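Right, I'll just put the structure down here and ask away after.
With one protein chain withheld, the remaining protein chains of the complex are depicted in position.
Labels for the chains are A and B, by order of writing; each one numbers its residues from 1.
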Amino acid sequence: MLRRMMMFKSSIRTSVLRGAIDALLAVVDEARFNLKPDGVSVRAVDAANVAMVNLELSNSAFDTYSVDKDITIGLDLTKFLDLLKMGNPDSECEMVLQDSSRLKIKMGSLNYHISLLEPSTIKREPKVPEIELPGEVILKGADFRQGIKAAEAIGDYLVIGIETKPQEVFFMEAEGDVDKVRLELSRDDLFSISVVGEEYVRSMFSIEYLKEMGRVIAGADEVKLRIGNDFPIDISFRLGEGHVRYLLAPRIEAD
Amino acid sequence: MLRRMMMFKSSIRTSVLRGAIDALLAVVDEARFNLKPDGVSVRAVDAANVAMVNLELSNSAFDTYSVDKDITIGLDLTKFLDLLKMGNPDSECEMVLQDSSRLKIKMGSLNYHISLLEPSTIKREPKVPEIELPGEVILKGADFRQGIKAAEAIGDYLVIGIETKPQEVFFMEAEGDVDKVRLELSRDDLFSISVVGEEYVRSMFSIEYLKEMGRVIAGADEVKLRIGNDFPIDISFRLGEGHVRYLLAPRIEAD
Partner (left out) sequence: MLRRMMMFKSSIRTSVLRGAIDALLAVVDEARFNLKPDGVSVRAVDAANVAMVNLELSNSAFDTYSVDKDITIGLDLTKFLDLLKMGNPDSECEMVLQDSSRLKIKMGSLNYHISLLEPSTIKREPKVPEIELPGEVILKGADFRQGIKAAEAIGDYLVIGIETKPQEVFFMEAEGDVDKVRLELSRDDLFSISVVGEEYVRSMFSIEYLKEMGRVIAGADEVKLRIGNDFPIDISFRLGEGHVRYLLAPRIEAD
């Protein structure tokens, strides 16, 4: 009798997995998943090279987790999320990978066999740029979301920054042809705020990308932003048992 | 003074009537209603002769019910349901038929007079085929619905069946070009399961029809399925005070 290799076998609460896939979908539609003994990680960049997402789900986020060796699989995220939505969010989602082209998913009495994408057909993993960002703010995910939504009605770009004079404030600001909106949070409204060696930091971003990210971030109790002057913004937060990080390139402000 | 004949007069909880009309709408848009002393019945088949629905609302489902003689009236179901949605679901819906072309409907302070369809213009009532179906399963309506929804993302057809080896299981299975889903329920997940004289039964159905039926069936605590090999499926359940039966013709599986 042939012994079938279990390359990867795990179980996790369906809602946790849903949240993780949703976080990736803010940036990409398909992604390579690295399955390693210490957990699952994904790093992906969008087609325009403007936004990067990094997801870490350590093996402790899973109820059971075993992997033979390091494996990389490719997933169509939209399809995968659609399937996960069929299961009860509180149910256990069991996944078994027997070969690198097919994944078995079991949620309650529901069994899926889905074909995987060949990883080589998916956009290569980006290098994470090493950047020094002098400003750092920790705020509620819901507040960050509010700043994005308020700006949507006004324009296409959002400036995010910190001012230190007369006092430290975090702001999100959008300007249209005639209207302007500014969300301003001072130390009392924030978990923390700091800028190292600058009087202010500010960078401008496309709302299109932030909108998708904001939807996910709204579910996080705390989100940490690292901000520079005309530099990418580094957004990181815990999501259930996982850790998500977005890097978004700035648009250069015209004078 | 002329004594006006009351051909038909009844009252019923609005929500019960809504549910019944909704059940018919899964198969047809207009239907002949047979009003008889023992209750109301409808039997209709869709334009393609693929799906049949049979609805029985016995006079005990009504709070008051009186009919002079056997009457058949024709109703535009979409319009009728729209009107019923205007009333409070918990209100009493009173119906009075004074001639065969107009129905008076009263829900609370709301009074409708709607014109009826001439029954002869509506597709003729089908004969109920006499079929022997060796497999029978009773399961939760919500479980049946889950199997249909899970399959929608995968393909256009759904195989429904019972296997007896190694043990009795009820399954719903859909296969797309590359992906596959199977809902499998064993004796413990079911109210009952049995197959007479066969090792297995399985028939394939169009998801398009099942989708509409599933929406209705989801509201039933128990649904009874009778299944054969490449035979119609017989789906029956109680809905409020009524009884609904769907018969759906199979699609023949290509090898």
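By definition in this document, a residue touches a chain if its C-beta (ideal position, glycine included) is under 8 Å from a C-beta of that chain, and two chains touch if they have at least 3 such contacts.
From a predicted model like this one, the values you see are computed outputs, not experimental measurements.
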Which one touches the absent chain: B:Ala47, B:Leu110, B:Ile131 or B:Val196?
B:Leu110
Among A:Ser58, A:Thr72, A:Ser101 or A:Gln146, residue touching the chain not depicted
A:Gln146
Across the whole complex, list the residues on chain B that are touched by the chain not included here.
79, 82-83, 86, 109-115
Could you pull out which residues of chain A are in touch with the chain that's been left out?
143, 146-147, 149-150, 153-154, 178-185, 189
